[in-house]
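One structure is given below, represented as structure tokens, and several questions about it will come after.
Omission of a single protein chain aside, the complex is shown with its protein chains in their original locations.
Should a chain be cited, it is by its letter among A, B and C, assigned in written order, with residues numbered from 1 in that chain.
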Amino acid sequence: MSDPATTRASSSQAFSSQASSSQAASSQAASSQAASSQASALLWRPRGAWEGATKPGRHGAPDGAAGVRLTLRDGFGLATLIAADGKDADLQAILAERFGLSLPEAGAAQIEGERGLIWSAPGQWLALAPSPHVLRDLPEALRGVAAVTDQSDSRALVRISGPQARAMLAKGVAVDLHPRAFGPGRAAVTSIAHIGVQLWQRDAGPTYEIAVARSFAGSFWGWLEHAAAEFGYEVEPGRV
Amino acid sequence: MRYSLFSVLGQALRGQRDWTPQWRDAAPQEAYDVVIVGGGGHGLATAYYLAKEHGITRVAVLEKSHVGSGNVGRNTTIVRSNYGLPGNIPFYERSMKLWEGLEQDINYNAMVSQRGVLNLYHSDAQRDAYARRGNAMRLAGIDAELLDREGVRAMVPFIDFDNARFPVKGGLLQRRGGTVRHDAVAWGYARAASDRGVDIVQNCAVTGIRRENGRVTGVETSRGFIRAGKVALSVAGSSSLLAGMVDMRLPIESHVLQAFVSEGVKPLIDCVMTFGAGHFYVSQSDKGGLVFGGDIDGYNSYASRGNLHTIEDVMEGGMALWPGLGRLRLLRHWGGIMDMSMDGSPIIDRTDIGGLYLNAGWCYGGFKATPAAGFCFAHLIARDEPHADASAYRLDRFATGHLIDEKGMGAQPNLH
Amino acid sequence: MTTLALQRAEAPVSATSADQPFRTATGGLIDRNRPRDFSFDGRRLTGYHGDTLASALLANGVRLVGRSFKYHRPRGILSAGSEEPNALVELRSGARREPNTRATMAELYEGLEATSQNRWPSLALDALSVNALLSPIFAAGFYYKTFMWPAGLWEKLYEPMIRRAAGLGRAADAPDPDTYDHAHAHCDVLVIGGGPAGLAAALAAGRSGARVILVDEDFATGGRLLAERREIGGVSGAEWAARAVAELESLPEVRILTRTTLFGVYDHGAYGAVERVSDHLAVPAPHAPRQRLWRIVARRAVLAAGAIERPHVFGGNDRPGVMLAGAVRTYLNRYGVLPGRRLAVFTSSDDGWRTAADAIAAGGGLAAVIDTRTSVPPHLRRMAEAAGARVVTGGYVAGAKGHLGLSAIQVVDGYHSTETIACDGLAMANGWNPVVHLDSHLSRRPVWDEAIHAFVPGALPSGMQAAGAAAGRFTLAECLETGARAGAEAATACGFEASAEAVPQTDPESVAHTPLWRAPKPRGKAFVDFQNDVAASDVELAHREGFRAVELLKRYTTLGMATDQGKTSNLAGLSIMAELTGKDIPSVGTTVFRPPFTPVAIGAFAGHHRGKEFRATRHVPSHAWAEENGCVFVETGLWLRPAYFPKAGETDWLDTVVREVETVRTKVGICDVTTLGKIDIQGRDALAFIERVCANPFGTLPVGKARYAVLLREDGFVMDDGTVARLAETHYVMTASTANAARVMQHLEFCRQWLWPELDVQLASISEQWAQYAVAGPRARDTLRRIVDPGFDISNQAFPFLAAAEITVGGGIPARLFRISFSGELAYELAVPAAYGDAAWRALMQAGLPYGITAYGSEALSVMRIEKGHAAGAEINGQTTARDLGLGGMLAKKKDYIGRLMKERPALTDPDRPILAGFRPVDPSDRLRAGAHFLALDAEPSLEADEGVMTSVAYSPSLRSWIGIGLIRRGTERHGERVRAYDPVRGADIEVEICSPVFVDPKEEKLRV
């Protein structure tokens, strides 16, 4: 196993070459992989969406245990699946067969470990995977059934847990996150501090994950710091 | 009694006993030459100029509630003539000139305060757009100055120059712009019109418009039928409802615009200032309250109140521009119902129905237009032809394409 | 005589501490073990933890607290709550100064600093108190009648004078140093008010398991229970409240928000509340906000906001020392403070007698009780007389004396004879008004209840019910009962099993009263609205001048328009107008109460969004590199875009931009164009969809090609332009301009979902997934070749102008390559996954090194597009048609598309319409500026002479001159003609020559090499 960056590059390539309908691209994939040298792998280092915005460690109110834990996620795969008209059932069947995941209803997420399907809009889901290459088969598998667009780099992802996680999120999330209204397996598309987010709950801890558009990562982080400061918070870098 | 320092002093000695109602609370007569529907600023000004400029005094102003109960009393009191399109420029300048002589004309102190209107810009593109507008104003002989950052700093040193998300780069200043005590405009016109013989009929709601052979004959009201040679609608906010009485559909939607006032404080700001990178504009009333506003709520409404989302949006703009506002307190917020037109500009025109005239579509610019709208509408009613300064405000411009779209937002009223 | 009375009264309280002479020896809910030092107008004083500033001032014998708005009359403390009109102070100092702060709501903290306002040079000796002498002139609306001559003096003299005199406190003169927070809360039952009714409601609802939020503006929960000597079920009211709070706190789904004002009711069960998190501290704790704005969504709400006592209207009723009777009890019982040593009570019910009894119990002297009723219960009379008080029945207080504080009252008895009674405090009990403000926020009108002579809630907003005093149910038993019932009903409505348990025993009370709306023959100015100095005579004047409708009365006299929104004054004004017009009060009407219930700090509304956080900032993928390389950025919508990249030695931005442009035109440059909107369009009907949304034809676009695209609005004007590339048979990518990206996406969704739901098409925004870079210049291909993976042929033959393909770069990284050009050079746009954006940028810079590559920003980009005559934001401004922009020829003829029909309207096809052209200064050294208008050379400047406008300008390094593009009448026909670019706002008037808008490479040869 080479260093993560190289893995990332090649796996992205694999995913995308499948996604592509361009014959040129897929036919060239093998030769281009061969051409990658150690030097170019170093040069072509992917940059995490949180890079430059976040600082690991303990911040905010210093007393006691941190009320909020923020785990930065990186290296995951994401794709938007949009069912073609009248193809929801086909999509459901293929996903169940190939990936063992069923399509969640509106406002729901099906998360199994580091893989999942998160409802985004009518007929539209976000597929989450531990790395982009896991999703490489999707476009081909879903041809004619759903439009697949790679979004692995489009979002910054953070996992939020800790005893004050819900209180902290209430400062920005207008959706009711109380256990009676929202729980593990629930998802919402909404906004926080004028920034569009997609959030889902992983467990009853509670642990949440929030995806935010990459270009907004810095500003979103600014809000997180503002909101979490009074509880004290811990930032930990993390790959999946 | 004529209003003057002497009458005020005289009445101070007499316990204010001799003042009389400022306008006659008239009962409706059977017939009028002109019936104006709507006793707001525009309707009253129209009546006044009909009497003064055209000698038409058999005029009734019908008001469903009391004088000035609509938008003339619910706005942020700003007057200016800093428009950029030829259809608007002469009209608003006519209005500004009328403001400048208003108090002496109607013998009522409406506190016309030419303290300057400063529109801030935050980018080169915005600067050029303001230059374009300012130059158009100058072409029409209207005062306009393009200030740089230092010029702005000299006027409003307290705004955020150093830590702003959208740094202030300068501003377009119209020194002759300013504020007017809004209620006093309605009252002053009511008094002056009443003095010239106009009947101001309050608590008189129009429920129907009667037509014969394609021509109006009068209005049904909550106080009975009133015959009229001409009927003039001046009911911003409710224009579509009145037009609906004669099966007309208008290029207008009714929207709610919120306005805000803070607690009164000692003088803070000496001009009217608008933020160019958010929804916020502000001035300070003579009583000390900051009067401010932002954007419309954005949905059709006939309820004169808005919602929290817009309130926060306006306050964020305020704090972003002027971080010293944080500890000042919002005293009140309220909403008015606007005629939002399809190109953001008004309509002063005849209709297809003989004797029926329309003054509508003012969006949130109706207050500053009050004198000119009255003046030009009166001209239209009296002469049956548009006044030159309002000749662009035609109802058929949407069909011909002669739009007056200052913001370039197209046929979506809530974006103007 | 006054002096004597005071000396006599001193005896009972001689036991109080010397430094708080009006503090009772025992009692109250203050913590006497925690003294708190504070200052008022620089005077150092001491109070206790649990005091408000008002109670601490009274404990120290400070009665004079402020000056009134108009007449600068001495004013004291009227109330003990948020309705306070008089005792407004500046709290704190410097950047934290808070003007107009109610002393009755300001919690005392160590080191509190308060200053009186609206006075000069001092509170006791105020120069503008001369206004009081001029009050016969300063009647309501006097200013509408004068200050008109000469016209020019208004702004110069009259208005500055009025403005300086007006206003109350002084705002802080520096940015607010504190932070503000926002939070959302959701509940089944929202209980507004923490008095007996609110607590009973919260208990009934909370016990059922419902999610309950109780908000209380006070810092201690209990409402009037803390202020009265009452018992509930055998324990004191305060004790009962404490037990109720303890139980509520033990319920996991109940949240109590103290120091929190529910300020506004909005549509569909949305409420606004503000929590004063840190206002009881000198400065907020680290990381804590000063205040928090709560947006509460509740399925049901119980309005238990209580009632506000009404003052009497008589001469001098504003003198410091004249207070509401309930407030007197609050000071006596809750704070252990004697509001006066010799107190008189003016009442129209049994309520006032309770104040008398409490004063006696607290050891205060009782001077008199004046009851408007002719008969009073004998035991009450006996109680007062036993304490040595004069009792007057069937009479009223007509006047009050004492310059800076009350010294005596003038009482008219039932036989119309007048006597003067010395006193230093007067408690007014004239009945209570339910708090109907909140239920009015949704345009509901309260209704008149003749039984209690007050307005009570009418039809309430959906989901809201009122309880206790807020519903006009004034007895303690009723408060508990209606509260519990409302709480139980609300919880039941939310699906919980709740019931109102039996109400504990309370002592009997009489709340019947007959208000005296105003003293029949007042001595001196009788105030209706204290804060705005509106007197009964002003209401009479308004009546005389025809301002009789309640809104007119309000606006003409300013009655009820002060910071208290008339909480203590509106009804008094209405009642006088009713008397004058011969109507009953409800026929006169009510004013509409507007949010907020009490004033709310603007900072609280803004929360986090101030300074740099006003709006989010979007960063481009090359941002880190740009920062490292000294880039100057520019705000473009939410984006922070690289504007230009100065190099060492370049001192002027223009030097840099010229260098960047020249490098692109002769070598190669790269520019981050990620900010463009990118929309993935797939599906069986993708082409049909694109054909309908774009004005130019796409039917012939093959796979692997891109094409310029124009989108119109339905009204025929240009909405946006961009490109559409066909990646596969049913797969397209559309770009939109930076400014319009979101709008175009929304528009496309509108078309897909609403206009043409039958089309099978899938839209996804991929703007964030791809970093996109323009690589432009003669060496663009050479540069690209060094990063494009071998095997992809990007030669001119294999990859000609407008080609589009999916490729890989950097050893297998997926990428998209488009041969499109905004600069007019041989150019490409390369898209890579955003995580590789930084790497790709660095790789390109390295790859281009041998060719002399430069990074270029939006400034150089703009220069080059102007040199090419490409329309951008300044031209596509929503007022221009495709024809105006010279794009008319490319529009499709044989298909329907958005905007097709409306663009044909006569005015839009008028040949006289300004149309795009180029402009060059006749004198090459002249600088052009956008925003200049075009005039004929010999024309007098006028609107009629206006021929158009310069929209964009640049210094063109290629032409070594400023150039511009703009819109001018019949511009295409007039190349070579000279006009003036008239720019008076910048003092310029320059002769320019009209030319083609394409200044560089008009035959487009460079694009195709």
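We adopt the following convention: contacts are C-beta pairs under 8 Å (C-beta built on N, C-alpha and C of every residue); 3 or more make two chains touch, one makes a residue touch a chain.
Criterion: contacts and distances are computed from a predicted model.
Among the names given as "phosphoenolpyruvate--glycerone phosphotransferase", "NADH-quinone oxidoreductase subunit K", "ABC transporter ATP-binding protein" or "Sarcosine oxidase subunit delta", UniProt records the absent chain under the name "Sarcosine oxidase subunit delta".
Partners of the chain left out, restricted to shown chains and counted across the full complex, are A, B, C.
Only one of C:V447, C:V592 or C:L755 touches the chain withheld from this view, namely C:L755. The residue from A:V145, A:V189 or A:V235 that touches the chain not shown here is A:V189. The residue touching the chain not shown here, chosen from B:V35, B:V67, B:L250 or B:L290, is B:L250. Within chain A, the residues in touch with the undisplayed chain are 106-107, 120-122, 124, 174-175, 188-191, 196. On the side of chain B, touch with the chain left out of the figure occurs at residues 238, 240-241, 244, 249-254, 297-303, 307-309, 312-313, 342, 398-399, 411-414. By the touch rule set out above, chain C reaches the unshown chain at residues 266-270, 295, 297, 443, 462, 714-715, 742, 745-746, 749-750, 752-755, 757-758, 895-898, 900-902, 904-905.
The rule is short, and it goes like this: only the chains that are shown with their structure count from here on.
Should one ask which of A-C and B-C has more C-beta pairs in contact, the pair is B-C.
Between the CA-based centres of chain A and chain C the separation comes to 35 Å, rounded to the whole angstrom.
Centre-to-centre, using mean CA coordinates, chain B is 23 Å away from chain C.
Touching of two or more other chains is recorded for residues 295, 609, 613, 615, 617 of chain C. The set of chain A residues that touch two or more partner chains is empty.
Contact residues on chain C toward chain A in their complex (touch as defined above): 179, 181-186, 211, 286-289, 295, 297, 608-609, 613, 615-621, 623-624, 639, 674, 680, 682-684, 704, 727-729, 731, 760, 762-764, 766-770, 789-792, 805-808, 810-814, 833-840, 842-843, 846.
Within the complex formed with chain C, the residues of chain B that make contact are 3-5, 7-9, 11-13, 15-17, 19-23, 25, 65-69, 73, 86, 89-90, 100-101, 103-104, 107-115, 122-123, 125, 127-136, 138-141, 144-146, 158, 160, 163-167, 172, 178, 181, 183-184, 187-188, 202, 262-268, 277-278, 284, 286-288, 303-305, 307-308, 311-312, 315-320, 323-334, 397, 399-403, 405, 407-411. The touching residues of chain A, counted against chain C in their complex, run 8-10, 12-13, 15-17, 19-22, 24-25, 27-29, 31-33, 35-37, 40-41, 43-49, 51-52, 60-61, 80, 82-85, 146-147, 149-155, 170-174, 176, 178, 180-181, 193-195, 213-220, 222-223, 226-227, 229-230, 232.
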